[in-house]
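Please read through the structure below; I'll follow up with questions.
In this view, the complex is presented without one of its protein chains, the others remaining in place.
Think of it as A, B and C in the order they're written, each chain with its own count starting at 1.
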Amino acid sequence: MSNVVDMRANLASVTLPSPVLTASGCAAAGRELDKFFDVTAIGAVVTKSIMVQPRSGRPTPRMAETPAGMLNSIGLQGPGIEEFISKDLRWLRERGARTVVSIAGGSVNEFAELANRLRHEEGIAALEVNISCPNVESRGQVFACDPRAASSVIHAVRRHTGAQTPIFAKLSPDVTDIADIAQACVSAGADGLSMINTTLGMVINTDTMRPALAGITGGLSGPAIRPMAVRCVWQVRKALPDVPILGMGGIANGLDALQFILAGANAVSVGTATFNDPSAPWRIHNELAAALADRGFRSLADAVGHAHREEGVNL
Amino acid sequence: MSNVVDMRANLASVTLPSPVLTASGCAAAGRELDKFFDVTAIGAVVTKSIMVQPRSGRPTPRMAETPAGMLNSIGLQGPGIEEFISKDLRWLRERGARTVVSIAGGSVNEFAELANRLRHEEGIAALEVNISCPNVESRGQVFACDPRAASSVIHAVRRHTGAQTPIFAKLSPDVTDIADIAQACVSAGADGLSMINTTLGMVINTDTMRPALAGITGGLSGPAIRPMAVRCVWQVRKALPDVPILGMGGIANGLDALQFILAGANAVSVGTATFNDPSAPWRIHNELAAALADRGFRSLADAVGHAHREEGVNL
Amino acid sequence: MASKRFGKPDAGPIQVRGEVLAVRRSGDYYVLVFAAPGVAEATAPGNFVAIAVGGQPTAMLLRRCFSIHRVDTAGALGGTVEIVVDAHGPGTKWLVERAVGDPIDVIAPLGRPFSLPKDPVPCVLVGGGYGSAPLFMLADRLRERGCRVDLVLGAATESRLFGVVDGRRRASSLTITTDDGSLGTKGRVTDVLDRLLDDHGGQVIYGCGPMGMLAGLAKVAQERGIVSQCAVEEAMACGVGVCMTCVLPVIGSDGVTRMTRSCTDGPVFFGDQVRWDSVGTVPSDCLGAPVSATGGAQR
Partner (left out) sequence: MASKRFGKPDAGPIQVRGEVLAVRRSGDYYVLVFAAPGVAEATAPGNFVAIAVGGQPTAMLLRRCFSIHRVDTAGALGGTVEIVVDAHGPGTKWLVERAVGDPIDVIAPLGRPFSLPKDPVPCVLVGGGYGSAPLFMLADRLRERGCRVDLVLGAATESRLFGVVDGRRRASSLTITTDDGSLGTKGRVTDVLDRLLDDHGGQVIYGCGPMGMLAGLAKVAQERGIVSQCAVEEAMACGVGVCMTCVLPVIGSDGVTRMTRSCTDGPVFFGDQVRWDSVGTVPSDCLGAPVSATGGAQR
């Protein structure tokens, strides 16, 4: 029954065969997960955010489990753009996986440099711009928490990226008005929006009586934050009816994914759930297809934003 | 062993015999919980936010369970200040419970009116000013999301409240910089800060394919949000080392409460956990006392903010 | 028609550690039997229990509520309680997977029970699906007082009826309706109600089941000028009266409609107290209703 649903997802100029992607930082560059499911079957592999230089990340402990969630403070550990291109991107290309490359920088220039370096690389379906990282030029304020900073980054990345490659700005929920930031990114040239990144959290270890993470605070992810994520997608879909949205935050099964689609996401990323079930992205693709079929949808596209419809009782 | 710990909590000019309070909206006015534990034994009963006029609240469904949390959209249902004073406050006074009265308004004037009406009532240990409600005069923007609006409310309440009654501003986590709002409230005359109120969330009912709550969005509470709450307490304690903090958000046992105390809260409120265990506030008082004793603390006050200490490895 | 209560007020609830004694199937449902010291004695028909669900640490914070089906005060374990569970979601599924001897955390008895008539008047008891669960205990109490008890059980289909065998034994008459006609009369409970009332002179209708059914019963009662008492089922976060999630529009003795808690002021209401057409909304004449159509958005 489920194979009658047209599962293609439209993300700006790119059409993916499945609306389920991995989430940045939760799938490395796809290779490890390929042992558990065929990474070419899902929508795309979204790679761990890459920076210009190699980066050690933070000391351990880097994680703490929390109720229905987890905190992480990895600190964007990675090999730097050159090794990423020569190893990870190459593997993904040779494997035939669609790839969304996530980039992160500490300054507008670094983002520009990354975009520039990736410009002529093949096999990149889209760029995801992780603006939820601190701006070293602005006392460490996170780009995504300031419409102007966010907009400068997106503007620079757009200028250094070919028109055929869509740019998704990845938003943080830790703002007073997420629609405001979304609007700023779109005005600056973002083709779509990814949301949400983790929300800032903290655990105190009651044995050591110190913060549980070496990094003190960390990013909260998993089902615990799903209601917040669905709310963000809903608000931004309302404010920007035509902008493609890649939704994420606590998706662990097909019905969770359906919530995001109904709230207005055009596709979804699966992050933390992969740690429990390494084949989660593909399982969720299938569960979502079945859920759509059960509800009589002919295509995924028909379900996008369906919860916003005005009919019967006016919500 | 646990009775050797001095559990008194200092909240500005008020000293409570226990650092565990109920959370506003999760204990009505104490009467129902008094069947399950002695409400005079805990620090105080924090009453459901009261408005000037009677208020019906929102249509049902008003709640949805979420992973390790719940959404509510009660819409501040209540009998209005007059009936509150003649029935609820009177019951609390006669019962001998310490009472923190939570007030809510749609305008600065309403808050002022509430403070004025309560000014000469006896048996009020403190006021908690719920500024996480929409300002009808400012397109419904929540007071707590704007430092200026928050500050006007606190200023007005302070002006109409006797100096012997401390005022706690209750903050929303849905802001870019909570320390900023905290500072604005303190400058406007808040004697202390309560944090956090619920964070805005949403669930889509995948059967009806509509928002699960009649109110569309709701407030997320429970252990799911605890890491966010602990982070807020930590940040505000760092920014304002001397301001009393009433911490809350997902506290379900004594070690959860201890996390807040170590992060810098002087006392805690227990909300959603009460729905699962109506005697949770008193149980948590006892568990916290035992946990403090186990760790060699002579008094609760010694543990407040202990996770901020700089000693050994500098975090 | 008067809407004063003629029964006793509810006893206070207690929180106890119960122990599962049996879980057995009954049609599409499960009957869960557990020991719960102190509960049986204090229970009146229409009271409910709130049970904590999920192994620790669970993602399910809220208790699940169930009508009390039977109690036995003679049990060796200090009183036993039975509930009927429709295992459709994660909490109810967890519950029916309990093994004999497992502990469960129970708060009971909760809510206002059915009021009993002083005089031995004929009564009609109507249960929809598992909604019949509290009616057998009620039937016993009514018959002890000399009331004639006509029982109507309705459901979508045969497997979703509860208590057919029991009903035959404990009521003066048993009428069954199913939407698909798989057992009894094809149709709704309200379709057979008028005949029953005519035949036996019923003075009180007691009902428990889906909201639509209860609204139907209340309407029939109102048309005939007799009393109806309905046990409603609203989603509840606390079950003890502190959260205000479980409200519905109810007309008070002062004639004013208020959003009223079904956990402590209900779950049993007189049929003419509830604004059935407005359930799920806030009627504009409700105390404190928003002045504009949309109201101030508020959480």
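Note that in this section a residue touches a chain if its C-beta (ideal position, glycine included) is under 8 Å from a C-beta of that chain, and two chains touch if they have at least 3 such contacts.
None of these values were measured; they are calculated from a predicted model.
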Checklist line | From A:Thr15, A:Ser86 or A:Ser279, residue that would touch the chain that is not displayed | finding: A:Ser279
Next item on the list: Give the residue, chosen from A:Ser18, A:Ser73 or A:Thr99, that touches the chain omitted from the document.
Entry: A:Ser73
Checklist line | Touching residue (missing chain; options A:Pro223, A:Gly249, A:Gly264 or A:Gly305) | finding: A:Pro223
Next item on the list: Using the touch rule from the top, list residues of subunit C that touch the missing partner.
Entry: 54-60, 90, 94
Next item on the list: In the full complex, which bits of subunit A touch the chain not displayed? Write them out.
Entry: 25-28, 32-33, 35-36, 48, 53-63, 65, 67-70, 72-78, 80, 106, 132-134, 136, 140, 198, 200, 214-215, 217-219, 222-223, 272-279
Margin query: To test your reading of the contact rule: which positions on subunit B touch the chain that is missing from view?
Written below: 67-68, 223
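In the analysis below, only the chains that are shown with their structure count from here on.
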Note to self: With contacts counted as defined, which of the two, A-C or B-C, has more C-beta pairs across the interface?
What the structure shows: B-C
Note to self: Report the inter-centroid distance (CA atoms only) between subunit A and subunit B in whole Å.
What the structure shows: 33
Next item on the list: With chain centres taken as the means of their Cα atoms, state the distance from subunit B to subunit C in Å.
Entry: 35
Notebook entry, point to check: So which stretches of subunit A touch two or more other chains?
Noted result: 67-68, 223
Next item on the list: At least two other chains touched by the same residue of subunit C: list those residues.
Entry: 59
